[in-house]
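The structure that follows is given in the form of structure tokens.
Missing here is one protein chain; the remaining ones are kept as they sit in the complex.
The chains carry the letters A and B, assigned in the order they are written, with residues numbered from 1 in each.
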Amino acid sequence: MRADTEAPAVRGVAVPPGMRSRRRPRPSRAARQVLPGLLLLVFVVFFVLPVIWLLLAATKTDAQLVHASPLSFGSWHQLRVNWDELTSFQGDVILLWLRNSAVYAFLALAITLAVGIPAGYAMAMMDFPGRHALLITTLVVMLMPATTLVVPLFLEINEVHLVGTLWSVVLPFSFYPFGVYLTYIYFSTALPRDLLAAARIDGCSEFGAFRRVALPLAAPIIALVGFFSFVANWTNFFLPYVMLPQSSQYPAQVGIALLLTDVPQFNPTAGSGTVLRPELALATLLVIGPVLVVFLFAQRYLVSGLLAGATKE
Amino acid sequence: MALGIRAARARSRLRASSARVAFAVGAVALAVTVAACGNGSSSSSGSVSGAGAKDGFTQAAQTSGPLVVWVDSTRVPAAQAYQKAHPNVKLDIVTYDGDANGSNTLQTKVSLYNRTGSGWPDVVFSAENNEIAWAQPAGFTAPLSKGLIPDSVLNNFSPGALAPCTVDGTVYCLRNDLAPTLLWYNAPLMKQWGYQVPTTWAQYEQIGQEVARQHPGYIVGAAGDTFTPEIYMWASQCQANGITGIRSVTVNVTSSDCQRMAALLDTLLADKSMSKLSVFSSAFDKQEQGKVLMMPGPVWYTGAIFNTTSGLNTPKGLLAAAPMPQWPGTTPATTGNVGGGLWLLSAHSAHLAEAVSFLEWVTTNDAYQADMAPGLPAYAPAASKWLANQQNSGYFANNIVPVIQQTAGQVWQGWGYGKFSQEAIWASTVTPGITSGKAIVSMLPSWQTAITNYATAAGYQVSH
Partner (left out) sequence: MTPVTTDPARARARRAPWRAVRAGHAFVAGYVILLAAFGIVPVVYGIYFAFTNAGNRWTGLSNFIQSAQDFRYVAAFEHIGVYLTIWLAALVVLVTALALVLHQLPVWGISGFVRFLYYIPGALAGVASVLLWLFMLDPSVSPAASFLHLLGYGTFSQVIAPSHLAILFAMIAFWTGAGGWIVVMYGALNNIPLDIMEAARIDGAGAWRIARYIQIPMLRKWIVYMAILAFAVGAQLFVEPQLVSEASLGVGGRDYSPNQLAYDFAFQNNNVNYAAAISIELLVLSLAVAAVFVTRSRFFDAS
């Protein structure tokens, strides 16, 4: 959105560009801050309390989960015991699952970026036949019920004999139309066409223009798409479940669904399982950890990257 | 948020032509796909690669390689014990959910493997007794009684144990354990309060009503589980699951057999001497610890509910066993059954000799079944030893051996093993009503409708 296309009249107020001032609330409106503040607080509790519970649950025994106060701390010793029980399940398989998740997510992420950033750039900045078709197809494809199309996808992958291999999961993951669409938006709003035109005048090839002009400015969108792609790959359940027959190939999401079926409270026939609810809580924490870490790194790009790019001038 | 004004206008202008392009792309893709489809993608099972029919089925070409065994977490010790006893065998132990609680994992995976033409495990443990109903027609499970396993072994399974495995006289799997239902009770407490162990349902109901009046808070049973019908309805000969053929089932749950048991349950539920909770829920642990006077249930309740810290944690010397109460005039006496588990051998296995050896060992060998198994073995010689071990532990308040042996032979044969899960139907149809206080008698017609619907959807002809 460009400021010069906005209609409302501005009463001669000159706000220095780049200055992000926030008005402090006037004292008489202080009361008005209470209601929004309360709203924020209620939702902080709503969003965060279950996660706090999860953190504490990993330090307790199953009996403590039931009989002790929900937000009480167990003990560090019990955390250690829970960790040992969890890793003793099928010989450290939880770590194998996490490793699988990382491999699938990062491989697919690499392909997504390698393929999607140039594609979004081209759709935004270049003109070629089929560009509009591609854009519309991308939009439409984002609305597809991915879960129900897993079966045709499975049959298709089966035709090329890739079922049960790494690629049966990584390749479908790499197809990330949402990422391409975000890239398209970013480049079409953040990248001034004149810069590119200037580069072309200077004799740059298209690829040269991309490499010299667009890529250096693309760090925010790379971080953004990378982050979303990573999270989508990391949390995908149904595709790996169908494509990967061996439990040693499972990513962590499918793995913890399997662990769920070993908890006696959720599956009475698993009577003597070593995995009880605290171990399940610990496993869940291990599975969400990497996403939070990646989010911390991508934090600043998530806000500033995509949308503030337009106000660069 | 602007998509780019230029792009927007251009898009609306060129929408027509781009739609044409998209259609063309789609048409090409369709042509390619249809052409590719002609090359046999959805092949059914039945590997035919070199070997002829032997032992009653077409065997795959045999190769050497690791034996792939799928077990649930409770049976992992069984596979590990086999590995320990046979260090030279290469075993690949894979844990899965055991196909429990209607999850259909095994059927899903096998149907995927049938399409790819490879990937089946060699031996599978399933907690779902209905497995053979789909696995045999799908050609997944190999016949065992046509040469692979000698009759001398098969005949040593307890009577009726192999019923879930048998189709048209051929045995297609081996039973892991028996789970007949009986009456567990707190012997010292019964004695203290002066109650006789009930032998009829009328006596049981009477005790339940007295407990509600004189000792509120104590319970004589629980009706909140998904297998509640298998404990009570099955024992009462209520015809909810009369599988009479591969495609036919008789369902009549509004009969008097069903009504009388439903009325009994309703009375005790209303009195609150029967719990509405599932015995596996944490609410049950919290509320009922130390409050269980009697509990009809399967043999494996000992390790799963009573003698465990993540359950009721009942101390030593309290728990005793008695046969299930009966309705007047029921001869022979009948009881229900909750589970048991099956071991299947894949007809596509390329390691039949090792697989058969594993199968036989894990169901019959004392090292696992008598000494380590959590439930009553289906193999009779192992069962006697298991019972002796249990009694010798000194946990029980009476001699449970003759009781369990007696009930093992009382399971009513009227309930079969179909392609649909009775537990899942009861869980979604009746359990929510029980939780909200509805009478089971009033839910019998909707239970009938639900069973009919699911059976029909699974391809059965339903008669009443």
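FYI, a contact is a pair of C-beta atoms (placed from the backbone, for glycine too) under 8 Å apart; a residue touches a chain by one contact, two chains touch by 3 or more.
These numbers come from a predicted model, not from an experiment.
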Residue among B:L67, B:A81, B:V197 or B:L277 touching the omitted chain: B:L277
Touching residue (missing chain; options A:T61, A:N82, A:N236 or A:Q249): A:N236
Residue ranges of chain A at the interface with the undisplayed chain: 1, 3, 5-6, 8-11, 13, 15, 19-25, 29, 32, 36, 39-40, 43-44, 46-54, 57, 65-66, 70-71, 114-116, 118-119, 121-123, 126-131, 134, 137-138, 140-149, 151-153, 155-156, 171-172, 174-175, 177, 180, 193-194, 197, 200-201, 205-207, 210, 231, 235-238, 253-254, 256-257, 260-261, 266-268, 277, 280-281, 284, 287-288, 291-292, 295-296, 299, 302-304, 306-308, 310-311, 313
Interface with the unshown chain - residue positions in chain B: 1-3, 5, 8-9, 11-12, 25-26, 29-30, 32-34, 37, 42, 101-104, 107-108, 111, 138, 224-226, 276-278, 281-283, 285-286, 421, 423-424, 427-428, 431-432, 435-436, 453, 457-459
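Keep in mind that, in the parts below, only the chains that are shown with their structure count from here on.
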Centroid distance [mean C-alpha coordinates] between chain B and chain A, Å: 39
Touching residues on chain A, where the partner in the complex is chain B: 1, 62-63, 65-67, 89-90, 93, 124, 130, 132-133, 135-137, 154-156, 158-159, 163-164, 185, 188-189, 242, 245-248, 258, 261-262, 264-265, 267-276, 307
Complex interface listing, chain B residues touching chain A: 1-4, 7, 10-11, 14-15, 17-19, 21-22, 25, 33, 36, 39, 41-42, 72-74, 76, 93-98, 100-101, 103, 109, 112-113, 115-116, 119, 127, 225, 279-282, 285-286, 300, 303-304, 308-310, 339, 341, 374
